[in-house]
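A single protein chain has been omitted; all remaining protein chains appear in their positions.
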Amino acid sequence: MPFPVSDLILIVPELFLTAVALGLLIYATVVSREKEGAIAWMALAALVLTGVLLFVPFSSVTSLPQIGFAGMFAVDKFSLFFKILILAAAAVTILFSLRFIGSSPYPGGEYYCLILLTTVGMLFMVSGVHLVSIYIALELMALSQYVLAGYFKQETKSIEAAAKYFVLGAFSSGVLLYGLSLVYGAARTLTLTGVAQALAASPKAPLFILGIILVACGLFFKIASAPFHVWAPDVYEGAPTPIAAFFAVGPKLAAYAIFARIFYSGFGPGSADWTVIVAASAALTMVVGNVGALMQENVKRLLGYSSIGHAGYALMGFLGYGTDFGLPALMIYLASYALMTLGAFGLVVMLETKGYAGESVDDFNGLARKNPTAAAAMLVFLLSLTGIPPTVGFIGKYYLFTSAMKAGWFWLALLGVLMSAVSLFYYFRIVRAMYLVDGEGELRWKEEPAVSAAVIACLAGTLLFGILPQPLVSWAKACLLN
Amino acid sequence: MITLTHYVGLSFLLFSIGVTGVLIRRNLLTVLMSIELMLNAVNLNLIAFSRQLGDLNGHLFAIFIITVAAGEAAIGLAIIVSLYRLKGSVNLDDAAEMKG
Amino acid sequence: MNYPIWLIPALPLLGFLLNGLASLLYGAAQAQKRGEEWRKAHPDEGHGHDHGSHEAAHGAHDSHDAHGHDHGHHDTGPMLPWALRLFHGVVGVGTVGLATVLSFGILVPYAKSVMSNVEGARPIVETLYHWIQVGGLSIDIAFRIDALSALMLSFVTFVGTLIHLYSVGYMQAEAGYGRFFAYLNLFMFSMLMLVLANNLPMLFIGWEGVGLCSYLLIGYYYDKDFAAAAGKKAFVTNRVGDFGMVLGIFGILALFGTTDFSFVDMARQQQMASGTPLGVYAVCALLFLGACGKSAQVPLYVWLPDAMAGPTPVSALIHAATMVTAGVYLVARCSAVFLLAPDALTLVAWVGAGTAILAASIGLAQNDIKKVLAYSTVSQLGYMFLACGVGAFAIGMFHVFTHAFFKACLFLGSGSVIHALHHEQDMRAMGGLAKKTPATHLTMLVSALAIAGIVPFAGFFSKDQILGSAFAGGHYILFAVGLVTAGMTAFYMFRLYRMTFSGTYRGTPEQESHIHESPLTMTVPLWILGAGSVLTGFLGLPEVFGKNLMVEFLSPSVGKMHAHEVSHATEYLLMAVSLAVAGAGIFLAFKWYTGQDAKFTPGAAPEDIIASPAAHAFFEKTGTLGKVVANKWNVDEGIEALVLSPFRKIGTFLWRGFDALFIDGLVNASAFMVELTGDLVRFFTTGNVRNYALTFVLGVLGFTLYIWMR
Partner (left out) sequence: MDPSVFFFWVFAAITVVGALGVITMRQPLHSALFLLLTFLAVAGLFILQHAEFLAAVQVLVYAGGIMVLFLFTIMLVNVRRQAKEPFVNRRAGIAVLAGFFLFLLVGGVLTGPALVKKGPPADPAALKTTVIENSTARVVVPGNSEAVAWGLYRDYLLPFEVASVFLLVAMIGAVVLGKRSLEKFD
């Protein structure tokens, strides 16, 4: 059976983005350093166009899901939900990077190209319905990430972050692969549906159980949940700030998507045993992330630990497996997480005009008086991260906690509430610095229209979906895995 | 008679040696080599299962893993070179500035 | 009148947006001007962004002078242009005022309809849209007006408007004028959300919103270290409360399957989805913990006195009249649930009574005029909880209502005094102000009489009925505690009055020449609130005088414990007793504090307190202790030794001990925890990759074992 060319339509957005990335790479060799900003804007336009292309081939939405490439690649609403969020995160990252990279001595062409290619990797990931296509896309994403983390290669922190991320990432991918090989040995196939059928036939096969555990551990690493989280704070601290923001959102979204796909479509039907590991990891993650953040002085590190804490909350969504609540709650939460985390990082980017200056909590001192708008925006993001209404963070947490309760995990929801209370302490250290402490001298603060625009967009989303969550909720509910 | 068990057992031993290498070595180069050992163990597993099950998917997966191993080696070595230029060392203990 | 209820909170929100925007635009223009000046002063400061160079710290110091920023006691930037001030004032007061007019437009017809048919009274519920839907459960953005929220709404908007008006005069010299009004409007919005909410999550929005505004406004003068420290204390205690609140909301959800206030009716009919007596008790206790945090009850009261670091109108509005009563409102709102758990009510009553007497006794010896009022607020809040705890929720709410008027009046009066004396808050440096500030004097006297419980002022009726309810319910110890507290209240209020207004001025003549009565925007609210302190009591005349309008009005909304009736004779007797106790307190204060005896020298030791020979003589007669006191001519110390001695142990523990051990402890505990967890985290996050990989492997092993052992 020859390869059906019509399948290419399914990957038009990915193809387009790859082509643009390569084009930009070539363009970067001829354009002068001063005009590098153009590359960023083109990359941004490409991301927006890709977003449009996601929908163009499917004028009638009822034709979804479509599966192509010999059962490797699926276009369904679930993947579209994540693709939109991922593209948005990448676009925001580019906005954050404009001045950050422009004023750095490092070239922009490869940087934006790598961001686009990472994004391509993520897009392929969330559409993968075959373990090999998921795996290779994951590696595409991860490899670009290693390079981006070490992009400021003359900063020791940046290279250190890259080295740590690389060693642990490769290590975790080894563990993940070992798990996949065991799953293959038990299932004799690598498609998710095939695995599901094989699991249903012999749910207690030791190869399967061990395979599932190893795969879970490999994916836990990607979403930075305990005890596989240790890399995250170091990498966020060392990576260039826009990249840290990107890492905190984009790859995590993709990792949650494939976690959901692999465990719901692949491992779920046969054996729901995995929920106990997820619950254990969720509990541990919430505690480690929130407690670890308490002592941090570096804002990026603090946000890193906070994102670990959030990974713990989000994992609760998987516990709703088998009920109607878990997955939509997770998706709503991830959308809210993306909005507020990117927003908070955006303000850190604004505060940093030079290298790694402006990263400590004290650098926020007196911000409320010197730039009340920025302080108010940060306040909203922090409130949202804490989960205080009427912000989108509350909506997400509310759905997650109720879904955990409906799935019977009362103690976990309780722990979540307790840890949210703990999280207030470190988020409000920033609020306190902004509002109650007088800053010394001039703030290192640079208004930057691109960053401001991105932050305002996040702010609007945070408040709007906090007050009117229904569009987000119904979107998430319409985009479930079938 | 050599059975699947032998191959899987060997693969497992190889994987464990790789893991141990990552855990104990200070030199980033050797750590990278240990990771290659882990990937080889995976390939061994896949090939053995393929043989046992009479299914070609394992072979194909293994090709991709070899590709990934090559790509990772390239990036890993580039990181090692950068680290060496900055610190004059490829020792992981020297790349522990960020912590806590 | 037909207009949507949501307009009422929307108006202050609009005010917040307008004021915030105007102040932002002005601030941005100023910053640009400053920036240009700064660049002129530093022409060599280029814009080369050299990555990796860490020279950004320079300019941190030299910019200071060029900045022209004064880090003095107050926010003394250049005064805003008059047009901008007018704008802020008009928007700030106008939106809140309009909201008040709108609320009364709804309230008056509603109140009429309720009073004409109490049995058939139905709440007005206006649902805007479904906010959150999970499963069959929907949480709406919906506003509710029933008797309880109507009562809250009436005084929140009314007193709020007056305090906004007052702030126009009080804050006009502040550079952060616009910011202040923006916050104040935001507070009003949040408070109205809290009051008008139709379900607990929405109430929680308001709850957190008012907390946030309170927090930000405590830190309004944020170059004072103290404000930051106070903000921290408020933050920690309120978090403890909020934790209880959130769990309480989840508990209500678990008990009744809804967080809509319809659960009140369910509770009345004892329809619970699930729930054991212990469960109901736990939910009530958790909600009460939340109430304790917000309403400053033992042991979470410590933040309120420190919150006085904020501007005085804030103290009046947030930390006396409205926000701090939110806890009482919550308990009253959930009264039907509390009635299902009588043990929880007992807890409420005892905590309330304990807080009342403890705070009152601390208030006896305070010298800062705002501190006296702050402890008095804590004490009065204790009264309100006492009322709720003995099952007289309506009476508790009545006290909330009257208290809002006289306490706001007292705070604004003290603000007027502070304003007149150029930010002097120590009563030892006051005296003789009656002639200099006649309006302030008169209104404060009236409201002091009201809080002391002198007939026919407002506080008499509400306080007397609280004591009466406690007595009628057979809670004689609680009654006695309340009575003693009433005496103390009368004493410290008139101590305040005497030290401030009587006798002669104790500052320098130069200072004396600057004393002036406040402008009209400040005195008009004082007069209105003073009138309120006289009149509001008549809305809730005790049963012996006929129908109690307030209790009847509230009866559809709040529960009532079946109480034993007492005879009219007993009731009259109780009134006489409480009047006598209050009178005794006032008499003693008048006798001991003449305000004329000693001269206060600024910076002198606190021994130089103003007390009369009568007090001196009294303490001389009380033995060795008294001699010490008398020798030092220090009546306050005597009071502390004599009156506080029964509470010495609890007092030391709770006041200093709890504060130091628990709250500071909690603050410091976070430091200790940070150390501890830091070690723990460091154990795993050593910075070394191989240890990270080890953690990873241990994680894999742990999970594998976990699955295998199951």
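Each chain carries a letter (A, B and C) given by its place in the written order, and its residues are counted from 1.
The working rule: a residue touches a chain if its C-beta (ideal position, glycine included) is under 8 Å from a C-beta of that chain, and two chains touch if they have at least 3 such contacts.
All values reported here derive from a predicted model rather than from experimental measurement.
Of the candidate positions A:Leu207, A:Leu302 or A:Val437, contact with the hidden chain is made by A:Leu207.
In the full complex, chain A touches the hidden chain at residues 1-3, 11, 18, 22, 25, 28-29, 32-33, 69-70, 72-73, 105-107, 109-110, 113-114, 117, 120-121, 124, 130, 132-133, 135-137, 139-140, 143-144, 146-147, 150-151, 153-154, 162, 206-207, 210. Not every partner is drawn; the one left out touches chain B at residues 1-10, 12-14, 16-21, 23-27, 29-30, 32-34, 36-37, 40, 43-44, 47-48, 50-57, 59-60, 62-64, 66-75, 77-82, 84-85, 89-91.
Criterion: only the chains that are shown with their structure count from here on.
Across B-C and A-B, it is A-B that has more C-beta pairs touching. Centre-to-centre, using mean CA coordinates, chain A is 42 Å away from chain C.
Mean C-alpha position of chain B lies 63 Å from that of chain C.
Shown for chain B are the residues in touch with two or more other chains, namely 19, 22, 31, 92, 95-100. Annotation for chain C: residues 678, 681, 685, 687, 689, 693 touch two or more other chains. The touching residues of chain B, counted against chain A in their complex, run 8, 15, 18-19, 22, 28, 31-32, 35, 38-39, 41-42, 45-46, 48-49, 52-53, 55, 57-58, 60-61, 64-65, 67-68, 71-72, 75-76, 79-80, 82-83, 86-87, 92, 95-100. The part of chain C that touches chain B in the complex is made up of residues 678, 681-682, 685-690, 693-694, 697. Across the interface of their complex, chain C is touched by residues 19, 22-26, 31, 92-93, 95-100 of chain B.
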